[in-house]
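Scroll down for the structure; my scribbles are underneath it.
Shown here: the complex without one of its protein chains, the others still in place.
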Amino acid sequence: MSAQGARIGVVTFPGSLDDRDAARAVRLAGAEPVALWHADHDLKAVDAVVLPGGFSYGDYLRCGAIARFAPVMQEIIAAANQGLPVLGICNGFQILCESHLLPGALIRNDHRHFVCRDQRLQITNNTSLWTRDFELNEEIVVPLKNGEGGYVASDNVLDELEGEGRVIARYLEVNPNGSYRDIAGITNARGNVVGLMPHPEHAVEPLTGPTTDGLGFFTSVLSSLLQGAAR
Amino acid sequence: MSRHVDTVTNAANTPDLEQPFAELGVKPDEYARIREILNRRPTNSELAMYSVMWSEHCSYKSSKVHLRQFGDKKPDSDAMLVGIGENAGVVDIGDGWAVTFKVESHNHPSFVEPYQGAATGVGGIVRDILSMGARPVAVMDPLRFGPADAPDTARVLPGIIAGVGGYGNCLGLPNIGGEVVFDPTYLGNPLVNALCVGTMKHEDIHLAKASGIGNLVILFGAATGGDGIGGVSVLASETFEDGGPAKRPSVQVGDPFMEKLLIECTLEVLHAGLVEGIQDLGGAGISCATSELASNGTGGMHVYLERVPLRDATLTPEEILMSESQERMCAIVPPENAEKFLEICAKWDVVATVIGEVTDTGRLIIEWHGEVIVDVPPRTVAHDGPVYERPYHRPTWQDTLQADAPTADRLKRPTTASELRDTIMTMTAAPNLASKRWVTDQYDRYVLGNTVLAQPEDSGMVRVDEVTGRGVAVSTDCNGRFAKLDPYNGAKLALAEAYRNVSTTGAVPLAVTNCLNFGSPEDPEVMWQFSEAVRGLADGCLELGTPVTGGNVSFYNQTGDVAILPTPVVGVLGVIDDVERRTPMSWKTDGDLIYVLGTTADEFAGSEWAHEVHGHLGGLPPGIDLKLEQALSQILVACSRDGLIDAAHDVSDGGIMQALIEMALRSGIGARVWVPDNLDPFVFAYAESATRAVVVVARSEEQRFIDMCAARNFPATRVGVVDSAAAAEPALVVDGVYGDVLTLPIAELADKHFSTLPAIFGPTVG
Partner (left out) sequence: MARVVVDVRLKSEILDPQGRAVQGALGRLGLNGVTNVRQGKQFVIDIDGELDAAATEKLHEIAGNLLSNPVIEDYELSVEQA
């Protein structure tokens, strides 16, 4: 297949906020964004899926806790286990953790405030399907905005993630939310499911973002699809 | 529990029943007028409706006679599509796009419960914008608090900021600007104003009117609870035999998730063409929505109140009519569209209920389980409320205040380089001038992906059309100290500053909204401040050619007898053809030249320096000539369009020095600056003369820039050059300071500027 023909689904849950932004990023990366609806058991045969940021179902129980049970998630969980590339951004990351597609959890920021800032990150894995267009240890700046972005997991899990090179990005200069070991994003063992707390979809145009560094995540999955790495 | 509902029949049969109108805030003559309109005593439900709709908050009864000036002095403008009187005014920005924007106050609720008060303030203004058919695209919050270090500020400020952020962030609206101002007069009465901007195509404009006999009245959104109906329980307790209902909360709780669903659901039903008229439910809830829709439309409506979905089954009909439960809307829908309408609501998990229909009776009739409890001409409730010509007079102390000018002989000024350096370090850390990052970093400015400029830039700017790059810029401003010294010119100065801020970013100012925060209208001196401010704003808008599209009045902002500074917050909206051409505030290129546009005079009355250093307020505020302001605006816009300037920043609070410091801090690059020969260094640094801006001009464009200013006969003075090597470390180096050179390292300035609020309110990130 060609990257031009790639179709990437963006899920809208009730309370999703960055779904338009994610769709725009997909488009700017050169693929076709496909809207997926939380209540449907239908992935519309997309080649990859983005779970965008926001406050699904108000995030009132725990972030992502209710979204995990949405019909569309049952399809995504099954497909992800078969190798479908899935990127969860912020609330999407929280949903992936609640769905046990990724280990650990995200808790309230250690300073207890919502924070919105331009965050410097180091890319620490360039083999996952969503990070392969980056150089290893490349430094990028993308917006970060969260109230519950502190990544936590047991020491065993953290050791395993680090040992297997599954930490895909770390916070540089300042740890904005108390995440253990400065972890900003991780991937599953297979490298197709990635969770990321910062928002690459807000760094895709010089006009509206601090950089265009975020595009790399979206072009990465297109490269992956093109190279037949996915599935 | 048995409940006697006061019906129209009952009211006719018991004409002499005493009613607690005074407890509801209805004056005896107003009560008499209600009886005259109805030709009988009102039922309790009718009394509840009239009391809330004729309240100051809903009827503008004290301000109406003054606010008429905004219409009477309306400038000729092709831009206005929908004017004052609707939920929000609508402005044409070209290419078939329209923009609606409005600012409203939520001051009193935010003092009682800071988080929820501020949150529901955001929610309310967003629904106002939504009810015009627009998609809300950005919010801004002008806030005012007591002294930053006062204990009660520590109570209210974090809650208010968290509430504004919590609601707006969860709603997915970028917060792109606003103000945070500290002054002792706001200590017992903080101001929480909330502004929202929405965009739509011309054909999507919707109005609040109930037309088409037989059309259905559909209530949709959250269920109705006992929120914000404290006052009406007087009536409720009289209709209960067993001692009254549960205590009703005066606090309204917002549910931004519900509001997000309501936005998507409302836009979908509007775009599907299913809706004849639409209105949001805010203050006065169902009373307001039904009476306004009916009054604006065919003239009649029949409502079955028992159909309203309740969160609390013990609510009485009076309470249901008055409830200010959040996240509700009311639509007028032709019967043939109802099924589709309800289907879309179900898709978004939004409860929708047909509660009535449009009639040709000319009456608003409300039934409760088969009995008529309201039968009124809707116009008398919604539009023909009382109008007061409140007495007003110039305060006796006004002359003394104006005579107390902060001249050099009366307020000690720095007279050496080292004294000026100390002043600079004090000023850049002063709460009113220090970085507000502690606040704004709690707001999402990125969501929706169209934010081109956000705080601390001069105005917030969002892209409206992704293809053409057309966008809008908005700024809100008000220096309440200027308004206290001279409410007429203070209002003009507020207008001028917001107008200038919009122009500074390269947008053409188009329209004005306002939130007029004042003390008690029953105080003739406050009423004078109000009337003067309105007159100033109306005259100013006429001169500048920017019509007032709507706004809000908030009275009774005072602690005991002490009123807040008169605070006419002015919001100006401008349009820019292509947001790629926006002018940011930070310089970037070594060698670019720094110019001051405008004239600096020895004007310190009401200035930040007089306030911060001397705690002084007196004299006459800076002079304001709106013709000059217009010329400056045209230069700033033309410079943006023709690419003559690379950066620009408004000069206002804290004068030229503060403007230069903010530009340097934003860019991280130093500059060399020299004090013009004809100016005292301190006056150059901190005077707050109006109608000025700092602009940064590439050397290659300097001649064209000078020619443009000369052609408009507008003063432009070269005061510096961007220079990353001005000192050993990045610094602002100021020459000509009482025979000395001041070196102000950016690191030192940053340390002062960014640490003030975290030191008071606790650390956050970075």
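Letters are used for the chains, namely A and B, taken in the order the chains are written, and counting of residues starts over at 1 for each.
Note that a residue touches a chain if its C-beta (ideal position, glycine included) is under 8 Å from a C-beta of that chain, and two chains touch if they have at least 3 such contacts.
Bear in mind that the values here come from a model prediction, so they are computed numbers and not experimental data.
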Chains in view that touch the one left out, judged over the entire complex: A, B
Full-complex contact with the absent chain, from B:149, B:203 or B:349: B:349
Contact residue for the chain not shown (choose from A:36, A:66, A:80 or A:95): A:66
Residue of A:58, A:88, A:150 or A:176 in touch with the missing chain, whole complex considered: A:58
Of B:4, B:27, B:201 or B:311, the one touching the omitted chain in the full complex: B:311
Contacts of subunit A with the absent chain, listed as residue ranges: 57-58, 60-61, 66, 69
Residue ranges of subunit B at the interface with the undisplayed chain: 112-113, 116, 222, 225-227, 246-249, 251-253, 255, 257-258, 311-312, 325-326, 349
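Keep this in mind: only the chains that are shown with their structure count from here on.
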Distance from subunit B to subunit A - Cα centre to Cα centre, in angstrom: 36
Residues on subunit A engaged by subunit B in the complex (per definition of touch): 14-15, 17-18, 20-21, 24, 53-55, 57-60, 109, 111, 113-117, 143, 145, 147, 174, 176-177, 199, 201-202, 204-205, 207-209
For the subunit B and subunit A complex, residues of the former touching the latter: 162, 165-166, 169-172, 255-258, 260-261, 348-349, 440-452, 463, 466, 579-580, 763-766
